[in-house]
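One protein chain omitted, others in place.
Every chain is named by a letter (A and B) in the order it is written, and numbering of its residues begins at 1.
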Amino acid sequence: MIVSIEQLDGIAAEHTKKTGVFGKTVKICCGTGCVSSGALKVYEKLSEFINAEGLADKVLIKKTGCHGLCERGPIVVFGDDEILYQTVGKRNLEDDARLLLKTIREGVIAENLLYKGEDKTKRYVSPRDIPFYAGQTRVVLSQNGILDPEDIEEYISSGGYRAVYKALAMDPVEIIDWIQKSGLRGRGGGGFPTGTKWRSCKDAPGEPRYVIANGDEGDPGAFMDRSLMEGNPHAVIEGMIVGGYAISSHQGFIYVRDEYPLAVHRLSIAIDKAREYGLLGSNIFNSGFDFDIKIFRGGGAFVCGESTALMSSIEGKTGEPRAKYIHTVEKGLWDKPSNLNNVETWACVPHIINKGWEWFASIGTPESKGTKVFSLVGKVKNTGLVEVPMGITLNEIIFKLGGGIQGNRKFKAVQTGGPSGGCIPGEYLEMPVDFDSLTRLGSMMGSGGMIVMDERDCMVDVARYFLKFLVDESCGKCTPCREGVRRMFEIVDNICSGKGSKGDVEHLEELARAIQLGSLCALGQSAPNPVLSTIKYFRDEYNVHIEQKKCPAGVCKALTTFMIDAEKCTGCMRCASECPVGCISGEKKKVHTIDQSKCIKCGTCYDMCKFDAVKYA
Amino acid sequence: MEVDAAVINTIIDKYGKDKSYLLAMFQDVQRQYRYLPKEAIRHICDMLHLPFSKGYEVATFYSSLSLTPRGKHTVHVCLGTACHLRGGPNILDTFERELHIKRGDTTENGLFTLESVNCLGACALAPLVRVDGHDYGKTTPGSVKKIIKEYGEST
Partner (left out) sequence: MVEFAINGKKVTAEKGESVLDVAHREGFDIPTLCYHDTLGSDGRCRLCVVEVRKGNRKRIATSCLYPAESGIEVFTESPDVLLVRKTVLELLLARCPNSETIQYLAKEYGVTQARYRKDNDKGKCILCNLCVKTCELNVGAAALGMSGKGPFKKVTTPYGEPSNDCIGCGACVAICPTGHIYIEEKDGVRTIWNKRFELARCPKCNRYHAPVEQLAFIASRSGTTMEQLLICPDCK
C-alpha cells in the first residue's frame, strides 16, 4: 500500500535499479496494429534467442503500447530511441530475429530493417529523425511505446501517480480552476471546455456523483483512444482520480468498446494493480479521499458513444439517448450528477497537474489549447497515430508526417470527425487544425480520425458509405434520424446506381436540414454532415453521376466498366491470377481481355496492374 | 440448446446480481454458448427481477449479441472507413461468394459465421479481417480464399 510520496519514489528507485542491471532495452510494439502484423511472434522468437545465448539477465525485452507508425509494423525500438526497426519479421521471422540479436550483441545496425525515406536511399536510424516522429509533439502519447502497460511500477517510475499526490493536496476548486485556465477542451468531438463541465458537475445538487471515461471509440478510422487505453491505461486512471477528487465523486466508470478486447484486458490489469498499490480504493495517499473505478464493456452500438446513451447502457438498458435540456452534469447516470469525458481528455489531466496549466495553455491556438492525437489513415503513406499541437495545418499532418499519398496519386479530400464530420477538399489544406476551424469548414474535429482520400475515391460513394453506417447505427428512437437517414441513403444509393434524377441534390439538402434541426441527439443532428460537406465541395461529382451516369473515380459499380488497353498490356497475367471471379483471360505475353458479363467491377485488376494497362470509364 | 442454470447463475453472481451488468452477463453467456439462448435470457431476467421484455430489448439492441447459434469460426470483415477505401467491400463480397452466405449468416455446415464490423481500429492493415480474434491484414480476394481454406482444413 502506497500512502506517501516517499513510497512512490521508493518504488520508482527500486524499479530503476531493477531494470538498470540490464545493459540494453528492446521495446517491441504490442499495439493492436503491430500484434496483427506479428509482433508477438517477434517477441517470442527474440526471447528464445536471448535465452539460448544466455543473455536473459543482460537484455530487457519489453512489450509496449502503440508506437504510432502502424503502417510499418511490427516496430522494434532499441534503448532510448537509438534505433527503430520496422516491419520486423515480415519477410523472415528467423532472419530478422537474428538481426535483432546481432544488434544487441555487436551493436551492428541492420540496414534493411531501418525506415527508408521517400527516395529509398536515405535510411533513418533513430525514430527522432524520421519525419513522421520529428514533426510530432507527444504529450498524451509520450509514454506510449516506452512503458510496459501491464507494469504499474514502470508507470510509477516514469513519474506516474505524482499528479494524484499533488492534486490531493490542492483545493478541489483550485484544480478545476487549473483545468479551466489550461484551456483543455473535450477530445471526444464536441470540444466543450473541460473545466466548465467539471465546475457545473461539482455545483450540481445531488449525491453520489460519478465520473465516466468514454472509451466507446466508434468513429470508423479512429483508434487514438484504443492506443491510449492499451498503451498507457494508468494515465487515464490517474486523470479520473484527479477528476473524481475535484468534483467530489467516489466512483468512476470506464466504458470501453466491445471491439477492443486488448484495451479491456490492459485496463482491468491496471485497475487491479492500482487497487493493490492503494492508488484506488479508500483513503488514497492518506488524504481521506476514496475512489474506485469499474469497467463496462459496450455491445457494438455506435450510438453508445453519445453521453446519455452511454449512461443508459451502463444502467443495463438499451443505448437510447435522451434530450439534454437538463444536462448530464446535473442529471446523468441514475439521474445523478455525472461528469463524462473522453479517454484522451482524461489522459491530459495528469500532465496539466504535473506541469501546470500555463505549460498546457502555451501549446496550441488561442481557442484550442494543447495537443491532439489523430489517427491518420486511408490513402496516406504513413498510416498511424500522430500527436500534434493544435493549429498545425492539414498539409503538415498529411504530407509532412503522413508522407503524402500512397502511390503518389493526387490528394482529393480528407475526412475528419467520422460519421458526424465532413470531407475537406485540397483548397483548405493550409487550414489550421483546431476545433473551430474544422467546424467552420462543415466538418468537425471529432475524436481525431483523419481519413485521407485520393482521386480513386468517389465522394458520392463516401457519402453513401457514411449514410449506410448511420442507418445501421441509428438507435431508432426519433423519427428524423430513424426514417430520414435511411431515405437519404436511398436517394444517394440511387445516384450511385445510375438512377439519380434531377432535383435529388436539392431534395437531399432539404431533408438534411430537417434532420439536423429535428433529431433528438447529436448523432442524428450531425448525421447529414458527410452528405452536406460532399455536396458543398464536390457538387460536380454528384451532377456527373446524375446527369451523365458516370462515376469519375471508377468506384460506383453500376457506372463503371473496366477495360484493358491493348497497347499497354504486357501479358504479365497478374490481373488474371488476382481476379476474384476469374473473368480475365489471356496467355502469357499476350494481351488480356475482361469478360464484361462476368466482371464484378471490384477494381482489383486496376490496382494490381503495374503498367497502367487497366482503364475504367 | 440446453442451458445449464448453474453456469448462468455463476455468471449472474460474478456481477453481484447487479442489473447494470445485464449486457456483460449476456456477453459472458454468449462466450459460453456462442450465442445467447432464449432460456438464458429468461433465466437471467427472472433472477434479476426484470421483465423478460426488457431483457429481450437489450439482447436485440446490441449488435455484438446473437440470438441464433453462431458457427465454429466467426469471420469479421472490417468495413471501417479506411477498410472501405482500401477494398473492404470487395473482401466481404468475396467471403459471401466463397462461403455461399450473406453477411450475418452461418454456413450450413456450421463452420463459419460471416459478420461485418464498423472499424476494428487497425487501419494500417486495411482491409482487415478478424477470424476468432486473429487478425489478417492487407487482405485481397486471393488471401480470402486462403483464410477460408486455413480454417476449413483445421476442422
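The rule is simple: a residue touches a chain if its C-beta (ideal position, glycine included) is under 8 Å from a C-beta of that chain, and two chains touch if they have at least 3 such contacts.
Because the structure is predicted, anything quoted here is derived from the model rather than measured.
Chemist: Could you tell me which displayed chains border the chain that was left out of the figure?
Modeler: Computed over the complete complex, the missing chain touches A, B.
Chemist: Which one touches the absent chain: A:Gly31, A:Gly252 or A:Gly484?
Modeler: Of these options, the touching residue for the absent chain is A:Gly484.
Chemist: Out of A:Leu511, A:Val531 or A:Ile594, which is the one that touches the chain we can't see?
Modeler: Reading the full complex, the residue touching the unseen chain is A:Leu511.
Chemist: Of the residues listed, B:Tyr21, B:Tyr35, B:Phe61 or B:Phe112, which one is in contact with the missing chain?
Modeler: B:Phe61
Chemist: At which residues does chain A meet the chain that is not included here?
Modeler: 301, 303, 318, 322-323, 325-326, 471-480, 482-484, 486-487, 490, 507, 510-511, 513-515, 517-520
Chemist: Residues of chain B in contact with the chain that isn't shown?
Modeler: Contacting residues on chain B, toward the hidden partner: 38, 41, 51-57, 60-61.
Operating definition for what follows: only the chains that are shown with their structure count from here on.
Chemist: Cα centroid separation between chain A and chain B, in whole Å?
Modeler: 23
Chemist: Quick one: in the complex, what on chain A touches chain B?
Modeler: These residues of chain A touch chain B: 32-33, 35-37, 70-71, 73, 217-223, 226, 258-261, 296-302, 313-319, 375, 377-379, 383-384, 415, 418, 449, 451, 453, 457, 465, 469, 472-473, 475, 577-581, 600, 602-604, 607.
Chemist: Where on chain B does chain A make contact in their complex?
Modeler: Residues 18-24, 26-27, 54, 57-58, 61-65, 79-82, 84-87, 90, 93-94, 97, 117-126, 128, 133, 135-137, 140-142, 144 of chain B touch chain A in their complex.
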